[in-house]
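Here the structure comes first, spelled out in structure tokens, and everything after it is commentary.
Every protein chain of the complex appears in place save one, which is left out.
Entry: chain A
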Amino acid sequence: MNAHVEKVRARGARMRQRWQNMPRQVRWIAIIALLVFLYLLPNRWFYINLWYFRTMESDMATVLFETSFFVLLAVGLNVVVGFAGLLDLGYFGFFAVGAYTVALLTSPESRFDIGWPWLLAVPAAVAVTMLSGVILGTPTLRLRGDYLAIVTLGFAEMIRLYAARNEGIANGQRGIPEIPHPVPDLKGSDGQSVFGVVDARPYYWLTLTIIIFVILGVRNLTRSRVGRAWVAIREDEDAAQIMGVPTFKYKLWAFAIGAAVGGLSGALFAGKQSFINSDSFQLTNSILVLAAVILGGAGNVYGAVIGAFITWYLPEWVRGIGGALGLEINVAEYRILIFGAVLIIMMIFRPQGILPSRRRAAEFADRRQEAAPTEASA
């Protein structure tokens, strides 16, 4: 089994090494090329040439926006699940809190009717979700084990049910309409607002930009003392504590940061859709984000990005192929079905995910070793 571990590590290390051995300029050019590609992608004149890559049934820009949005969610959840090893099943609860905060602060239809601009409501939404994360995490993160999973699950369902039933604030099933789009004063050359109803591209560009900043922030965190503390907590919480790591504090940080990113996504969502009600916050979405993180390789930001990309983009793409062959494919249903199957297969053959962090790979190998009955300890 040791041989297997070494192989996994060696392969990961080789790829990393090859990348790092490239001259600095080459690496920068590669990164910039990728970014340019991503920013150009939603333009029709650009993607129309990408025969095998583009979606054929649905609007490419819309799919890209949804995908980028899903990626943002996965990057946030990855901090909680991947870095700190906390099983958060109610991530969409924070998403809902963020979305409703924006809706209530901005919409003229909201009970409060204070009509803040979207841009001002976003930091408020992030603050409120972070606070709700702290409130939820403070009693729960002191406990070990599966409590957190159950509490977060309950939290997300509570928020959703409250939103569905509460008439006074959340407007029940009718929801909250007329949420303003981001920065309405920003006009394009045609005199229309850049952030409008029809064109999804600006929302994609906005989300992509946010993702880049969030990834940079997360990367810095993981390389700091905080990141080391998270790894230690994830691998062995007791051991982390007797190394002097204030485990509760860092778990709460991870949880709050994850919640904040969830809230930010919710704010974006509200700004794009202009309308929210409780149907936008189904439990399956929480599970889907989690599945994406695990699929991509928890603990690695880029793993989470790839996992989320595949989870959201692939079914749309398949639908396009199906359409070309004259098949009618229901994406929403197939998304869950395909990913159920893919996840099971992954758990058997590559439990560490597609692109795991170096450490995660070794952790999984270690667990396998523990599970192997033939291996006697030396």
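Here is the rule we use: a contact is a pair of C-beta atoms (placed from the backbone, for glycine too) under 8 Å apart; a residue touches a chain by one contact, two chains touch by 3 or more; residues count from 1.
The definition used in the following text is that contacts and distances are computed from a predicted model.
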Among "Alkanesulfonate monooxygenase", "ABC transporter ATP-binding protein", "Quinol oxidase subunit 3" or "Carbon monoxide dehydrogenase small chain", UniProt-listed name of the chain not shown: "ABC transporter ATP-binding protein"
Touching the absent chain when the full complex is considered, from A:229, A:270 or A:355: A:229
Among A:146, A:167 or A:238, residue touching the chain not depicted: A:238
Touching residues (missing chain, whole complex) on chain A: 2, 5-6, 9, 225, 228-229, 231-232, 235-236, 238-247, 358-363, 365-367, 369, 377-378
